[in-house]
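A single protein chain has been omitted from the complex, and every remaining protein chain is retained in its original position.
Coming up: subunit A.
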Amino acid sequence: MNEKILCQGYQRRDGTKGIRNKVLIVFTVECSKYVCRKIAEYFQNIGEDVETIGSHSCLHNQVNIRRMLKYCTHPNVGGVLVIGHGCEYTYPSMLAKEAERSGREAAWFYQQEAGGTKKSIIRGITIVQDMLDKLKNVPRIPMYIQDLVIGGECGGSDFTSGLAGNALIGSVFDYVADHGGTAVFEELSEGIGLKDYLVSRGIDDKVKQDIANAYDKTVDFCSAYGQFSIAPGNMDGGLTTIEEKSMGAMVKSGRRPIQSVLKIAQSPTRKGVHLLDVIPDEKLEPAHFIAADPSDMLDLIAAGCHIVFLVTGRGHVVGTPVSPVVKVTGNPRTYNRMQDDIDFCAAGLLDGTESMPDMTERMLKKLRSICCGRLTNAEKMGHREGILYFNYQDPVNVPKCWQF
């Protein structure tokens, strides 16, 4: 087989391959976030790839625990330091144990036991320095499209998103699926009005039923709260209804069959395109879980995405602590205004100056260079947003429709 090498990936001991070699500092409650941030900033200032992520609440939440476990064992992550405050429900030791079991460098402590802010920061810096030294020896191994998991997300949509930016990512999804790779998309709340279309893409009867169930649950959820995924900015940009936005949004998943419906923090078990369901299975106020684009991207990353494409029409700036984010717009005005933030302009599809195959090739080139270590604009700018909101899902059973 004539396989083209994508990049030299980082070989993890659990068999996965990463495109980054990060140390992740995890806080188990808001109270230990400051110490984690300070340690990370020390290393960020000297150009090391050290990031923070964590849970903000004293209480714990099953979905959040599953997410954090996935970040601690993510292919892009080589080492994990978990710092707790000392009285929260989430156990830093349990997160560190799973990270260690997956072959990552791992350590943990409580800041109460370490002696407070200053001593914790010094202790953390010592631990992370040691991890970074060890991560220099992580073997490099050829990585192919088959090893890659990509994610697609849109944020700040306008009329160009469906016509250009998402259409381009749909074409990239098709390429990745056709070459044995894996791609994940979500935003069922932006699939409203498209049940028949989405169900028709299920690979078999079971997946079709899963898609239908997840769709019905989403409509119930949005109807119950009167909150559909269309906001004033979208309307200003020319989108009038959720149905119109939906069609534009779903274009980014390409045209290949949907292999499965994933719950949050579940990994695809086969190659191809997968739909991620982020809607709670149980009744929950939307403010508790509907966050924003960075949190949605972190859910894609909890499914294992090495890299996420964020399509925007109105403009976007965000990144994530775990995986690079490639921002794409089809709106030439937005690109000209926000070139420091946006990585790729897809406007050529609208004015006819670039064909879809040519633009797809240009994007794949970009993808390869980012996999090889070239920084995205979000990484250059130091964007690392993402708050983990509570959610309630059962990863085993298919979602049931809500009863009202």
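Everything below uses one rule, namely that a contact is a pair of C-beta atoms (placed from the backbone, for glycine too) under 8 Å apart; a residue touches a chain by one contact, two chains touch by 3 or more; residues count from 1.
We adopt the following convention: contacts and distances are computed from a predicted model.
This figure omits one chain of the complex; the name its UniProt record holds, of "3-isopropylmalate dehydratase, large subunit", "SAF domain-containing protein", "Multisubunit potassium/proton antiporter PhaC subunit" or "Phenylalanine--tRNA ligase beta subunit", is "SAF domain-containing protein".
When the missing chain is restored to the complex, the residue among A:T241, A:Q339 or A:S355 that touches it is A:T241. Of the candidate positions A:S55, A:T90, A:Q111 or A:T160, contact with the unshown chain belongs to A:T160. The missing chain, though absent from the display, is touched by one residue of A:V23, A:I192, A:V261 or A:V328; that residue is A:I192.
For subunit A, the residues touching the chain absent from view are 158-160, 162-163, 192-194, 197, 219, 222-223, 226-228, 230, 232, 235-244, 247-248, 313, 333, 350-351.
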